[in-house]
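So, subunit A:
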Amino acid sequence: ANPKLGVVYDAGGKFDKSFNQSAFEGASRFKKETGINFIEVQASSDTQAEQVLRGLARKKLDMIASIGFAQTQAVQKVAKEFPNVRFVLIDGVAQGNNVNSITFKEEEGSYLAGVAAAMASKSKKLGFIGGIDIPLIRTFACGYAQGAKSVDKKSEIVQNMVGTTAAAWNDPAKGGELARSQFERGVDVVFAVAGGSGMGTLQMAKEKGKLAIGVDSNQNHLYPGTMLTSMVKRVDNAVYDSFMQMKNGTWKGGVTAKGLKEGGVDWALDANNRKLITPEIEKRVLGARKDIIDGKTKVIDIRSGAACPA
Partner candidate 1 sequence: MQPAVEFRGISKHFGAVKANTDVSFAIAKGAIHGLVGENGAGKSTLMSILYGYYHADGGTILLDGRECQIRSSQEAIRLGIGMVHQHFMLVDNMTVLDNVMLGTEGGFRLASHRAEAEKKLREICDRYRLDVDPLATIHDLSVGAQQRVEILKQIYRSANILILDEPTAVLTAQETESLFEILRLFKEQGKTIILITHKLQEIMDITDTVTVMRGGRVVGAVETAQTSKEALANMMVGRPIENNLPRGPYKPGAPVLEVKGLALKDKAGVSLLEDIDFTLRAGEIVAIAGVSGNGQSELMEILSGMRLPTAGQADFEGSPLPFKRHDADGLPRVFRNLGIAHVPEDRLRDGVVKNFSVMDNTFFGYQDHVKGRWGLFDFKHIAERCAGLLREFDVRPPNPDLRIGLLSGGNQQKVVIAREVLAKPKLMLVGQPTRGVDIGTIEAIHTQLLALRDVGVAILLVSVELEEVRALADRILVMCGGRITGELPINEFDTTRIGLLMGGMHKS
Partner candidate 2 sequence: MNNDLPRWATAIALPVLNLLSALLVTALVIHLLGEDPVESMQILVNSAVVNPEGLAYTLFYASTFVFTGLAVSVAMQAGLFNIGAEGQMYLGGLGLTVAMLAFDASLPWYLLIPVGMAGAALFGALWAFVPGYLQAKRGSHIVVTTIMFNFIAASLMNFVIVKYLIPPGEQNTASRVFAPGAELPRLSDWLPVLGDTPLNISFFLAIIALAVYGVMVTRSSWGYKLRATGLNQHAAHYAGVKISAMIIVTMLISGALAGLGAVNSIMGSTHYLSLNFVGGAGFIGIAIALMGRQHPVGIFLSAVLFGALTQGGFDLSLEKPNIPPEMVILIQGLIILFCGAMENLYAPALAKLLKGKQA
């Protein structure tokens, strides 16, 4: 029989222009290819996360993909109660044999974005716009800075956060305003890691003729001509793969950290930004990519407790 599958989004919802949406795309791709349906739910609070996970587990689902670190504790708890249900946790680490915790090495992808940005920048002033000042976002920022500094030690990173509440992910006006302010201070490439607010940033870059870098999914198509690249985080693949493994019976629990090597993160090069990526940039980025994959370059992950070197 076909496996029974579920996806639980966190408070951002499945259209958050971020990892929830990416997960949705992965699950949809799986559905399209296999014809196997999945249940999807949004858990707006930590309490609901536990409720919905337990609810789904009771319905004897075979696998539940929990999207977002906010579900960590809930997954850990419910996984213990239902050893026969398999859980995939995205962006967080939960204990349990029936849990596969998938984290991403955002710092590696961001590093490439930083390299590309520093190469493309004339002013050597790079912008970063995050949603909320939390470790995950700082990881992006730090990887980005490391990449930029690897190109030019003197690159300057201007960093702003949109806000401190959930509204910070849905405030494109502020996202645009921050970008504009950064451009006025000489920034000419900006990396937006702010969900819906980032849409404002990308749009502003387009308006001001500056370059922008998208995040999570490939956002190059949004504003061809000003989208330098996107730092893709393949949550979609993670979900797709997990479902596939479930279907094929190859799924295993554990903790997986997906970096460049594992195809968890990457930069996006396609027809939409082909013109902006000069051969030098491409060469430099690909070089950095190879070095990271080969282990020659170690990108610091600040979540491990290390200070950001850049």
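Criterion applied: all candidates are chains of the complex that A comes from, given by their letters.
What we mean here is this: a residue touches a chain if its C-beta (ideal position, glycine included) is under 8 Å from a C-beta of that chain, and two chains touch if they have at least 3 such contacts; residues count from 1.
This is a predicted model, so every value here is computed, not measured.
Colleague: Looking at this complex, which of 1 or 2 sits next to subunit A and touches it?
Modeller: That would be candidate 2, which touches subunit A.
Colleague: Where on subunit A is candidate 2 touching in the complex?
Modeller: Per the touch definition, subunit A meets candidate 2 at residues 11, 13, 39, 41-42, 44-48, 50-52, 54-55, 69-70, 72-73, 81, 91-93, 103, 132-136, 163-166, 303-305.
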